[in-house]
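Missing here is one protein chain; the remaining ones are kept as they sit in the complex.
Naming follows writing order (A, B and C), and every chain is counted from residue 1.
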Amino acid sequence: MERTKVALLGSGFIADIHIESYQRFVPEAEVVAVYARDINKAKAFAQKHHIPNWYDSVDDIISKSGCEVVDICLPNFLHAQTTLKAARAKKHVIIEKPLAVTLEEADEMIKVCAEQKVNLMYAEELCFAPKYERVRHLVKEGAVGELFMLKQAEKHSGPHTDWFYDVDLAGGGVLMDMGCHAFGWFFWMLNNARVKSVTASMSTVLHSPRTKGEDNSIVIVEFENGVTAVAENSWAKHGGMDDRCEVYGKAGVVYADLFLGNAALAYSKNGYGYAMEKADTTAGWSFPIFEEAFNQGYPHELKHFIDCVRTGQPPLVTGKLGRDVLEVIYAAYASAGQGKKIELPFKAQVKKPVDLWLK
Amino acid sequence: MERTKVALLGSGFIADIHIESYQRFVPEAEVVAVYARDINKAKAFAQKHHIPNWYDSVDDIISKSGCEVVDICLPNFLHAQTTLKAARAKKHVIIEKPLAVTLEEADEMIKVCAEQKVNLMYAEELCFAPKYERVRHLVKEGAVGELFMLKQAEKHSGPHTDWFYDVDLAGGGVLMDMGCHAFGWFFWMLNNARVKSVTASMSTVLHSPRTKGEDNSIVIVEFENGVTAVAENSWAKHGGMDDRCEVYGKAGVVYADLFLGNAALAYSKNGYGYAMEKADTTAGWSFPIFEEAFNQGYPHELKHFIDCVRTGQPPLVTGKLGRDVLEVIYAAYASAGQGKKIELPFKAQVKKPVDLWLK
Amino acid sequence: MERTKVALLGSGFIADIHIESYQRFVPEAEVVAVYARDINKAKAFAQKHHIPNWYDSVDDIISKSGCEVVDICLPNFLHAQTTLKAARAKKHVIIEKPLAVTLEEADEMIKVCAEQKVNLMYAEELCFAPKYERVRHLVKEGAVGELFMLKQAEKHSGPHTDWFYDVDLAGGGVLMDMGCHAFGWFFWMLNNARVKSVTASMSTVLHSPRTKGEDNSIVIVEFENGVTAVAENSWAKHGGMDDRCEVYGKAGVVYADLFLGNAALAYSKNGYGYAMEKADTTAGWSFPIFEEAFNQGYPHELKHFIDCVRTGQPPLVTGKLGRDVLEVIYAAYASAGQGKKIELPFKAQVKKPVDLWLK
Partner (left out) sequence: MERTKVALLGSGFIADIHIESYQRFVPEAEVVAVYARDINKAKAFAQKHHIPNWYDSVDDIISKSGCEVVDICLPNFLHAQTTLKAARAKKHVIIEKPLAVTLEEADEMIKVCAEQKVNLMYAEELCFAPKYERVRHLVKEGAVGELFMLKQAEKHSGPHTDWFYDVDLAGGGVLMDMGCHAFGWFFWMLNNARVKSVTASMSTVLHSPRTKGEDNSIVIVEFENGVTAVAENSWAKHGGMDDRCEVYGKAGVVYADLFLGNAALAYSKNGYGYAMEKADTTAGWSFPIFEEAFNQGYPHELKHFIDCVRTGQPPLVTGKLGRDVLEVIYAAYASAGQGKKIELPFKAQVKKPVDLWLK
């Protein structure tokens, strides 16, 4: 079997998850090279994961590594320019969330990838998380009847890396970082139903000296099909990652909890190494999760993308979804800024989404 | 011990809970009479519960039963007029939620009770529910640090009695029926902090032929102290009662679930009698709750009210809270109607709150 | 209402629970006096709880306090002699578990109480714990069909008081302390079905320098009706009290958890005052329980006993049950000692049950 060659851009938290997913679960893919800004970091990552080549130049890894797919695990502000470079070099693109910082960037990424006939594959792993997918399939089987409300929450105590807190690099706060998941999943659950309006409440409650961005937000999305959706996102929630959904239909409900709901339950007088993402402590009661990457759907997602590249079938999750998510984020910031419901379609000329709230 | 004489007005679902609470847990009180519109219902209720007298006239039960306290478990549209009659007869008043249909009624109830020097005791049982109170005390001890977000949800598949669905009698839909609890509990948790703004999304998803009122709502309340609160209320949620809260502080979180979180877990091939309020079925898996009235705090609430009457100390939960809750309800309907955030204080001249949404 | 006069003997952990239960939930009872070995402790307890009289003589409290009921919350080795004194003074007796240290004591207690025509009321609160009672009623309704297996577990990290660890005073270890609950509840669930055999495994795993008694045990009880029951008891389990049951029938199952299953779920960076019985810490994740005495059934139990005294009806839980439980405990120690199944009826001449294991 000839394997599909992937260049991995980035060597941080999410790059770790991608490399684990490829190597354990996607045998059709071969990660042939890794890029990091710091060549020593790139080399260390490559050696740790038995990747044959490493680079500190984006241009070089794209042109010289022999890759067919560029998998972009870089900070938000680099998403657009890197995607454009890869696409113009005729490489398929896997792009982590959010798709881009601005709608203009998003539109150009979609346009250029289409022109270059490469896939723009938007890595929303909740569309593949096996427990969430179980929920979606139940709903499709009619288990809860016609939907009328969706809720999705993702919360922890804040990112470990500095650029997330710099709104000029990230484009916003927790909504840019984690709101993407909720909005992407809403579209996924509702077959890309169109949004009617967005209403948001935001605040900076825990990290205010460190960031101008919001670290807590509630967003209500009303869809044209009558479904109401609620996204809760926070960087101010202690005790480890929280990732939950609730689905309400006229004939039933389904709840799913990816972290506490998949974990063992431990009581340790002395603590131990690691419980789950962002858990502060392991002494006392804790919820040790297992197969963390698998349970969030990364292997399923990357396998699907590599399959698409190999077979030519169109990916189920594309730049279109990422662009729609970004539009909801714009509308959410505008709603929080103006204190009113924002109707979609919505467009605004800003340098970054959070400007619609911060002003 | 001389017991405090209570006249109970109403013989429905909530009257059952009050009489159980008095008789099992409030020995200082004696229910001396019951009123129902239908004298046969009144008599049957009285005989079942060993209440010596029964009436089908509100005036009579107030004037003739020898009561010191009138406990009003009647439909919403009767709250104001019954309270005024009781107060003018110098009886203390226990009034079920919501306090009244309109703000004008609420204001008059408060004024007249003050003039007559009787207590207007607002029966928000979540202020007494022992699990919720446990949460509140944790917070006061500093367990989660400074609060920044509260959530409270109350959901089931819809009331059993017709008048709830008639907005002219009820004043609105699920928000009038169950939103009261969320808003009352927010004020209670936050020491009557002042509300800055209210934003709401509402819809009628399940009971649309039967009611013009909303049967599903999400309300965001922003407080002046920086706390954001989210109330979720639904008459469209199957599988039994759902009553949950989440408390977010800068140093931790607390979650509490009054029904699934206090129940046993049963699997029955054939089913059995009763699992919990509004459970459709007991076959298959079910969550049988126990001591349902106690776990919701009714005994604690009524004991406190009777203690207040006996000792002269002021009740902790009064018409003031009920009035503040009603103002939030007004603002929520207005927000859903106008598609924007409504700032408080808010007042509007309407026959009933839901008119601000229905127009 | 004339209240029934109770003398409370003891001022420790369990006496606290009894006094709270009487004063909040059993208005028909009046605790008129308290006894403690140390008069200062007795006085402090009395003053804290507004009890008018206190004693440091068992004879005096029985003869001089004017009580009708003696409620014995003393260490195991005092159960028999105190019961006999009370019965001979024509007082009804409420006796905490275990009924006695030896079967001979138990038999004499039952005989003397019968002769004196006073109630010997055995305070097995699991027969009244509302969640467990909910389970029992489900079973009686046929929810799970014919029973074939029961499990009950009670575990924590060990008692706070020294005498529990002294087998000469306690008669044994965790089985004497907490195994009582399991065996008593089995009889209760099975309508006093007869035991066919008992098999036990015991060890001293955590408290071995401090006690010769077992601190961990597993006991299998086979009943003549074909039901198998498993009791798990431990003084070596960290993380707070664990009290759970499982009921297996030919048409279903029911599970109930009195502590984790009734608690809120909190995450606290700094900790707070108290989570539940025997919880070591409140920092990190914890399970704060609420209404701890009520949820274990103490008020329901004591109310039933006082009702029996007032009405003359026979108590549902008597010395007979306590004696049957003690026989199972004897058999369990003998089984652990001899490494074989012990058939009932079983009798042995020993100073204390644990001798059958320790030898």
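The definition used in the following text is that a contact is a pair of C-beta atoms (placed from the backbone, for glycine too) under 8 Å apart; a residue touches a chain by one contact, two chains touch by 3 or more.
Everything numeric in this text was worked out from a predicted model, so none of it was measured.
Here one chain is not drawn; of B:S286, B:T318 or B:S335, the residue touching it is B:S286. Annotation: of A:D16, A:D56 or A:E133, A:E133 touches the absent chain (contact as defined above). Considering A:A46, A:A80, A:V167 or A:A256, the position touching the chain not shown turns out to be A:A256 (whole complex).
Shown as candidates are C:I218, C:L316 or C:A348; the residue that touches the absent chain is C:I218. By the touch definition given at the top, chain B reaches the unshown chain through residues 238-239, 267, 269, 280-281, 283-287. Contact between chain A and the absent chain runs through residues 1, 25, 27, 130-131, 133-135, 138, 141-145, 251-256, 261-262, 264-273, 282, 288-291, 294. Seen across the whole complex, the unshown chain contacts chain C at 148-149, 197, 199, 201, 203, 205-206, 216, 218, 220, 222, 226, 228, 230, 232, 234, 236-239, 248, 250-253, 339-341.
Operating definition for what follows: only the chains that are shown with their structure count from here on.
No other two chains have as many C-beta pairs in contact as B-C.
Chain centres here are Cα means. That of chain A falls 54 Å from that of chain C.
Averaged Cα coordinates give chain B a centre that lies 38 Å from the centre of chain C.
Multi-chain contact residues of chain A, defined as those touching 2 or more other chains: 238-239.
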